[in-house]
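Missing here is one protein chain; the remaining ones are kept as they sit in the complex.
To keep things simple, chains are lettered A, B, C and D as they appear, and every chain counts its residues starting from 1.
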Amino acid sequence: MEIKNIDIKNIPLEEFKDNEYLEQYIEELRKAGTNVVVSKLSDLLNWGHSNSVWPLTFGTSCCAIEFMCTAAARADFARFGWEVTRNSPRQADVIFVSGTIVKKMAPVLKRLYDQMAEPKYVIAMGGCASTGGPFQKSYSVVKGVNDVIPVDVYIPGCPPRPDAVLYGMMQLARKIKLENYFSTKRLEVKEIVPLADIARKAKKEKGA
Amino acid sequence: MIENLKQRVLTLCPSAKMMGEYEESKMLTIEVPNENWHELAVSLRNEKDLQFDYLQDIIGVDDEGRLGIICRLFSTTYAQTPLVVHVWTDGRECPELLSVSDVWNSANLYEREVYDYFGIRFVNHPDMRRLFLRPDWVGYPLRKDYDMESNPLVLKNEPVADFERSERLELDSNGRIKESSFQLFDDKEYVVSFGPQHPSTHGVLQLRVSLKGETVQRIDPNFGYIHRGIEKMCEEYTYPQILHLTERLDYLSAAINRHGMCLLCEKALQMEVPERAVYIRTIFDELTRIASHLLGWASMCNDMGAITAFIYGMRDREKIMDIFEETTGGRLFTSYSVIGGVSQDIHPNFQKRVKDFLPYMRKMLREYHTLFTNNPIARQRMTSAGHLNKATAIAYGVTGPSGRASGWHNDVRKIEPYAAYSKVNFNEVTDTVGGSFERYYVRLDEILESLAIIEQLVDNIPEGDYKAKTKAIIKLPEGEFFERVENARGDFGIYVNSHGDKSPYRIKFRSPSMALVSALDPIVKGEKIADLIMIGGSLDYVIPCIDR
Amino acid sequence: MFDFSVITCWIDNLLRVEWGLPDFWTLAIEFVLVGVALLTAYALIALVLIYAERKICGFFQCRIGPNRVGKWGLLQVVADMIKILTKEIIPIKRSDKFLFLMAPFFVIIGSILTFAALPFGLGLQAIDFNIGVVYILAVSSLGVIGILLAGWSSNNKYSLIGAIRSGAQLVSYELSAGLSLMVAVVLAGTMQLSEIVEAQSDLWFIFKGGIFAFVAFVIYLIAGHAETNRGPFDLAEAESELTAGYHTEYSGITFGFYYVAEYTNLFIVAAIATTMFLGGWMPLHIPGFDAFNAVMDYIPTPIWFFGKCAFCIFMALWVRWSYPRLRIDQLLKLEWKVLMPITLVNLAAVAVAVTM
Amino acid sequence: MKSFYLYIKELFEGICNLILGLKISMMNFLRPKVTEQYPENRKTAQHFDRFRARLVMPHNEKNEHKCIACGICEMNCPNGTIQVLSSMVEDPETGRKKKVLDKYIYDLGTCTFCNMCVTSCPHKAIAWSQDFEQAVFDRDRLYCQLNAEGSHVESKTIPTPKTEGKQNTSTVNGQES
Partner (left out) sequence: MNEGFLLTALATAVVLVVAGSVIALIVAPRTKNEQKGEPYECGVLTRGGTWMPFRVGYYLFAILFLMFDVETIYLFPWAVVMKGMGMQGLIVVGLFIVILALGLAYAWKKGALEWK
């Protein structure tokens, strides 16, 4: 099934990375079953949600500086309507996990995520939040925030430059536009990436 | 002079053992038995002719099975030889040392840190609890026998009570140690938590504030929400690999920290660095300092509610980011200095870009002053709160612009000139009042000084190599090495204990930000909440640097 | 000048005479129509203002502001509203549930009641009491109750501190707002808003009243914005200290009400300032220049009204995006030691000037 | 009286400074905006050629790369971002066994862009690309294989590698970009 309704201004659909995931996502949605009338309304709501994503001010370390740069005049994510950063999780829609999450911070992050109002999204910004980044060998760092909360988009980079953050935001907007608004169940797409398995296996062998 | 000091110390404490001195770095190392340590500390601090009033750092070590601490002392009154004191514990099971937190206020947090890392408990310390790690953490991570797998990720709620209680060890008159536990805040106190997720704590710092109305009674900083264990990781990394971790300590002075680490390695290897590299590094350091001060200014404005000023600061910071990116390929983390020089030559556009930036920045600084400094609201807020006098600043080890605003001449660039700082004319910006406004103003003035330094250097970058040849595998000779550089927040110290391997045996970074936060408590007592945030902004600390 | 009461009379006539509806139903239909009109205007103004603020704020900060949702980002606010309307409302444990739900009511009621009393144009005014000024002062302070309740009932420390701050703040600024409006009342000799506007048909008070009216106008703008909790007086929601202040625990549309009310209150303050000092919907008339006056009369009255409001709002945004936030003691000092004495002196001076 | 004079003076100074501040923000209001509109300027935007967004392995038109699978980059990498999977293949002509690159796996998610792999590569087989559009929905997608399918080593860069470990970051005098 082709991806519909998720065009983002100025970037053609096929130039986006990871369209395969979205295709699988639609597949999952279809399995869950949506009827047409709701779907129209759902599209409108998704349009609203994807264009008005208010981030929670949540910065732990270096990536937070680049997040601030994204908010500042040069990159200006206000153009996307994302500039209303809320300090209270009740009013925020997305957490930019910008920075390292350590074991002491993990429950706090979890609680903040739990306290957010539905629908809510998570962007793992930078290496630390995605995989532990430079601190993979550390005893106190959580290796990827998806151990703590479900993540929607990963933005690689250490830290990612503001443009890369904007790109990640557009990726999230694409995903939101696909969402079935009326089901609160989180759809999980179990994607199998062969290369990742090979890499992990090789790492294990080398470690042994 | 070093002889004098040696004699003086020996008369004060006959049981002290001289450990040889670094003639070159002009430093005296002694070993003191635990029983005499506190007594000696008092005399070192108070004797008229010694006055070692600045405790730079306390470094915990686990050296070949022995646990102990290394204290590094400076005197701000006399150009004294720095004194390095080793104190060892008796065993590994229940190691205890005498606390010197009553002598130097800065020791308070340092000793807690040592306790957290090595499990050494300090007798007479007012508040002996873990500094960085969760209260239920198992083991002491920087001990050599620490099991890395012993602490899995826990997501359940930590009981509030865990953060509420603390321990105290006291020596009673019979010389026996008495343990007692106490509650940090009274049940009736109204304690509000600022942080970990808070827009104005500059990172994930938790400040628990006891309030009466809007007035701050007492604060208790709670660190460790970004403790990544960098020091332990460094013990497995080679020296060139460590560099990328030093950048991530204080990410706003990334280039300076990295420079410091390179300097330490070069000094240890007695390596000659090409003049060109030295100049380039200095320019990059100063650009980093400007970028950091700009961000400091911007976020302080943001803390006071002037969001537009924040955006202006960030806007002008982008100019520096462009200069960085063009030459080094990185914005925040330049990965530019390497051991022996810099990793690649400057971009042909570099000088032009820097020279364009200088007048621009000067013009913008004038705008900042009109927009914010002279704004009566901002000025009244800044002048009326947050005074830190010189004595307190030294006692807490508040270095950098914040310490200089209190009148303490502590600029490492002046005291121990490194890189090209001895070749340039610049003023050490100081003030005497030590209020929030002075800290704010010193920072803006330092931008001007940095611009002047860059102006003197940028046209005179000598031709030649940008990197010295180094050995394939860099191994530091055996011994202890200290280095300090002036980063944007103050005295950034590095200690390396090398056993001659390609990775350090123990590495310790002295975070200037930690001293800034520890000094927060005496400053904010009796101020309003709004001022607490503003004072935090004026101190301009970076939490990942504290937590490491 | 086109009198909008022509339309209302026509509708009234249509219902009563043409359709022959009894009195009760006529009134009922009229009320419903007015209600719908009010609601639409209220929502529209809020949307426009939110968009304007984000755009203007962007321009002050050297950036562009929303421009990707719809042409020039015009649909941005619509998306926001859809979003906020369909977000979850979180019940807070151990909060005072009833008050927690009531608080947004008070804020919205306060602002709509004031809104309904504004003269948008000649004949475009729903409520026109003869004690209009007092009415406006009274109902606009209902919002304070909403904020206090929100902070008190949320079971949140930041909210509570925010509420306490706002209590002291809003209550104080009420005074200079009232006293500065009195200058206009003195000049007009009436408290009915429509008559105040009429009284400015020859020249607006800000010109007629000279320096006194100007001072009163500026003070009203300051006090008004302090009352609406907008920067630099946004202590109650001081973002950098109290995370979100009194509405920390409000999510979804309950927060949306505060968000909307903040902007309509901004408009209301501008509108009151316009009505009292800038002649409301009255076109710019200069005594003696009859041709000029006649030309001015051709511009519809609502345009005059909204144009003047836009000017006041721009001033407010300009200040908001230039200054840091005041501290609570500065705020009270400003009110009690600067604005209050000045308003009192100003009032006395104006009384003397008018009597002489 | 003195205090009254001071009060008035402070008031007027305050008002003047407030107005000056307003002037500055108005100046900025009227200045051209500094915003670079990223997705709009996607085609035209220039990035600095040293900017590091992702590691790539340049291939020539014959689908050949320069990597001889010596593993120096892997060794220098501080946190295991690079994995060089190689196999020993017997050369049909000479009969000597040599290392051939199977898969050059690069984990973008863990990369810290510390530049140590590129500076240490003896054959300049890897380089940085400026393509920063890398955000994905699944973390595993951040693993990339840098050598193209069916590619092999450029014939002229075959010289036997020095013993592993001898070469390090510092042997090469920086990397020209």
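Please note the rule applied: contacts are C-beta pairs under 8 Å (C-beta built on N, C-alpha and C of every residue); 3 or more make two chains touch, one makes a residue touch a chain.
Since this is a predicted model, take the numbers as computed values, not measurements.
Student: I'd like to know which visible chains would be in contact with the absent chain if the whole complex were considered.
Tutor: Looking at the complete complex, the unshown chain comes into contact with A, B, C.
Student: Quick one: say which of C:200, C:228 or C:243 touches the chain that got left out.
Tutor: Of the listed residues, the one touching the omitted chain is C:243.
Student: Touching the hidden chain in the complete assembly: which of C:15, C:112 or C:236 does that?
Tutor: Here the residue in touch with the unshown chain is C:112.
Student: When the complex is taken as a whole, what residues of chain A touch the one chain not shown?
Tutor: Spelled out for chain A, the touching residues are 45, 88-90, 108-112, 114-115, 117-119, 181-184.
Student: By the contact definition given up top, give the residues of chain B that touch the hidden chain.
Tutor: Per the touch rule, chain B residues meeting the hidden chain are 157, 160, 164, 185, 187, 190-198, 206, 208, 211-215.
Student: List every residue of chain C that touches the chain not included in the displayed model.
Tutor: 27, 31-32, 34-35, 38-39, 42, 85-95, 101, 104-105, 108-109, 112-113, 115-116, 126-129, 133-134, 152, 154-158, 160, 164, 167-168, 171-172, 174-175, 178-179, 182, 185-186, 189-191, 243, 248-249, 252-254, 256-257, 328-329, 332-333, 336-337, 340-341, 344, 347-348, 351-352, 354-355
In this text, only the chains that are shown with their structure count from here on.
Student: Indicate the whole-number Å distance between the mean C-alpha point of chain B and the mean C-alpha point of chain D.
Tutor: Inter-chain centre distance comes to 29 Å.
Student: Find every residue in chain A that makes contact with two or more other chains and list them.
Tutor: Those would be 9, 72-74, 76, 79, 87, 134-135, 137, 158, 161.
Student: Hunt down the residues of chain D that sit against at least two other chains at once, touch-wise.
Tutor: Residues 18, 21, 24-25, 28, 33-35, 37, 51, 78, 112-113 of chain D each touch two or more of the other chains.
Student: Using the touch definition from the top, list the residues of chain D that touch chain A in their complex.
Tutor: Chain D reaches chain A through residues 33-40, 42, 45, 51, 53-54, 78-80, 83, 85, 103, 105, 107-113, 132-145.
Student: Quick check on the complex: what are the chain B residues that touch chain D?
Tutor: Per the touch definition, chain B meets chain D at residues 237, 240-241, 243-245, 308, 312, 315, 318, 322, 325-330, 333, 335, 338-345, 347, 367, 370-372, 374-376, 465-467, 469-474.
Student: Help me check something: in the complex, which residues belonging to chain C touch chain B?
Tutor: Residues 57, 60-63, 157-158, 161, 164-165, 231-232, 234-235, 238-243, 321-330.
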